[in-house]
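Of the protein chains in this complex, one is absent; all others appear in place.
Chains here go by letter, A and B, matching the order in which they are written, and residues are numbered from 1 within each.
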Amino acid sequence: MVRFQNVQKSYDGETLVVKDLNLDIATGEFVTMLGPSGSGKTTTLMMLAGFEPATHGEIYLNGNPINNVPPHKRGIGMVFQNYALFPHMSVAENLAFPLAVRGMTKSEQEDKVKRVLEMVELPEFGGRRPAQLSGGQQQRVAVARALVFEPDLVLMDEPLGALDKQLREQMQYEIKHIHESLGVTVVYVTHDQSEALTMSDRVAVFEDGIIQQLSSPEELYERPKNSFVAQFIGENNKLRGTVQEIGKDKLATVKLDSGDMVKALAVNVSSKGERTLLSVRPERVAIEPKKTPNTVTLTGRVEELIYLGDHIRTRMSVAGHPDFIVKVPNNAEHHELTQGQTTTLGWQAEDCRALDDLAA
Amino acid sequence: MKKFLTTSLSVLALGAVSTAASAEGSLTAVSWGGAYTKSQVKAYHEPFTAKTGIKINSVDYSGGIAEVKAQVEAGNVSWDIVDVELSDAVRGCDEGIFEKIDASTLPAGADGKPAQEDFLPGTLHECAVANIVWSTIYAYDDTKIGDKKPTTMADFFDTKTWEGKRGLRKGPKPNLEFALIADGVAAADVYEELAKPESIDRAFAKLDTIKASAVWWEAGAQPPQLLADGEVLMTTAYNGRIFNAVAAENKPFVIVWDGQVWDIDLWAIPKGAPNMDKAMEFLKFSTETQQLANQAKYIAYGPARMSSAPLVGKYEDGKIDMGPQMPTAAANLANAVQNDFEWWADNQDALNERFNAWLAQ
Partner (left out) sequence: MTDVAAPGAPENITTSDGVPLKVSLARATRRQRMQALLLVLPLLLFLLVAFVLPIGEMLFRSIYSPIGPDVLPNFSKVIQEWDGEDLPPESTFEVFVKDMTAARESNEIGKTVGNLATRVNYEIPGSRGLFTKSARKVKNITEGPYKEALIGLDKRWEDQHIWRTLQRISSNYTMSFYLAATDRKYDENNDIVMADPLYQIYLPIMGKTLWLSALITFICLLVAYPVSYLLATLPLRTSNLLMIMVLLPFWTSLLVRTTAWIAMLQTEGIVNNILVFTRVISEESRIQMIYNQTGTIVAMVHILLPFMILPLYSVMKTIPPYYMRAARSLGATGTYSFVKVYFPQTIPGIAAGTLLVFILAIGYYITPALVGGSDGLLISNLIADHIKKTLNWSLGSALGAILLAIVLIFYWIYNKLVGVDNLKFG
């Protein structure tokens, strides 16, 4: 459906905001571009929408190059960060705008507006002005407007950024449902990783103008390809060390800076002597683990305990790192820890991923 | 209520007019500025201060009695003596804003003739004493006019022979007189003719013939500038301004005296002037035979006293003989008329409206 081929973008002719982007999006897919601000995700979306020309490379829509197609001829629906509802028009007029542009008759317009208002559960709101709606209602109207002319592709640029947390979560599901029921292709931009993980079929993590990883949410969380993705998605504990040996089972032996020797899954380390950053998710760490052949154990000192109901967030000093987080489940057999106590902790070697060390 | 309102408006209307300090030993004299005020400073103010020790504070204004009226009505007069046109002197006197002046108290002429006989006829007024005779004439730039020179008022209106712009004062006075003279009325008969309503139409019809070429001026300093800039080929002007451009700035301007309308300027004292006695003393001093003759050394306006005429000498550079430059010189009076202030007082308001309506068409 959408294809970016070697796309580059520069605003000032000196630095590249988007460096060699290649991306294929299938019909009906929900793809999220996730990344911190300035990572190039919004620029990529604007190039797709046609508001920014690509400096180099080609963008295809349904197999046709669209670099020279002006935005209004691309037939792409778009939801903007601030909704961009026209303040001088009523909700119904806003919704009828793309229909009127396409030369539909008044009755067709009314019909479609009515249906789309029902879809977003605002059937009574056609006569109101956008300013008379709440944030969530405006959001729905904005989505409805992007969909009312039945585009194959809808772009959403941080559409939920202005909503409070509760409303945002509700809207995430609503958008997801609309996507599923209509079968449109959605390209979604956000800097909120939980939003990306909740809604997407695939997530493209942007950083420094490059897609760091493009994969399903699960894959992204469980198997980050590099330390940036690992740090950006979810919480993780970091341990620094040097690769001593990489075994045939893809398990590397790493000597931590504290001197401890641990095993970890070699993801993007390739040779002996290389600096590496070990990443392990807090929920995969166990206190006083049962020993199995692949268990890695270390000792740690409890620094801080935070009671969070379902689990106890425990900050420990491990191998010289004072901010090693362990989530101790609040279940029947959990260990009672006290501040200052020293204990053993451990994890399965394949849960610990040896990644490139960004700081190196 | 009414008094309060009047006062408040008058105070506001005064606006920026500063209340000049009426300190002991000084006097505020108001005049038209430029070369004219300069000639008064040289001929009147400086000798007066030398003689009496009274300093004279010179203030410029652009004519009319509006400011004087505002000061007098507000009861806050800061001007002691004002140089006014005859029509303004008459109107101001009629409306009671100028002091009455007893002409018999004026000094006799140098030849011993009493003041009432020495001043030119019609130059002494109930509330004002004339100092000079000035004239509205027309002039051209000799270097641009071509070989054929205009000599009559009719030539001024002849845009076929002398193709080019004409500078005219923005107002009916004295354009109506000029128009009738150009249309064949003898200068002396102009006001008699103007008394007939159809003559007004005739004058405007004549003005119509040069309306397309007209450039309108308002301040006396403008016409010489228009001529110098080449904005106009000929322009009506005050004779003194043209003379000064010729004498002081060596401009190649030529005055055509045919059809000139001459008028007088007078000293008047606003009612309630802060230094009334000194103002009167200055008025008498400055209109003495010698002072009036001296003024002619600096500007080409004629003295109002007959006894001054023989004393008029050369321009301050010592070269130009001033006698023939005066509006009152016999040669210049061949076809001339004195501005009829009474006729204008009667008809000014209506003719202003007609003139403005005509202009705006």
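Convention: a residue touches a chain if its C-beta (ideal position, glycine included) is under 8 Å from a C-beta of that chain, and two chains touch if they have at least 3 such contacts.
This one's a predicted model, so the numbers in the text were calculated from it and none came from an experiment.
J.: In the full complex, which of A:28, A:57 or A:75 touches the chain missing from this view?
T.: A:75
J.: I'm checking contacts with the chain that's been left out. Which of A:2, A:17, A:31 or A:49 qualifies?
T.: In the complete complex, the chain left out is touched by residue A:49.
J.: Tell me which residue among A:87, A:259, A:293 or A:309 touches the hidden chain in the full complex.
T.: Considering the complete complex, A:87 is the one touching the chain left out.
J.: State which residues belonging to subunit A touch the missing partner chain.
T.: 49-51, 70-78, 80-82, 84, 86-88, 97-98, 101-102, 145-146, 149, 155
J.: For subunit B, which residues reach the chain that was dropped from this view?
T.: Here the touching residues of subunit B are 2, 5, 8-9, 12-13, 64-66, 69, 72-73, 91, 93-97, 165, 170, 204, 211, 214-216, 229-231, 271, 342, 345-354, 356-361.
Definition applied: only the chains that are shown with their structure count from here on.
J.: When the C-alpha atoms of subunit A and subunit B are each averaged to a single point, how far apart are the two points in Å?
T.: About 90 Å, centre to centre.
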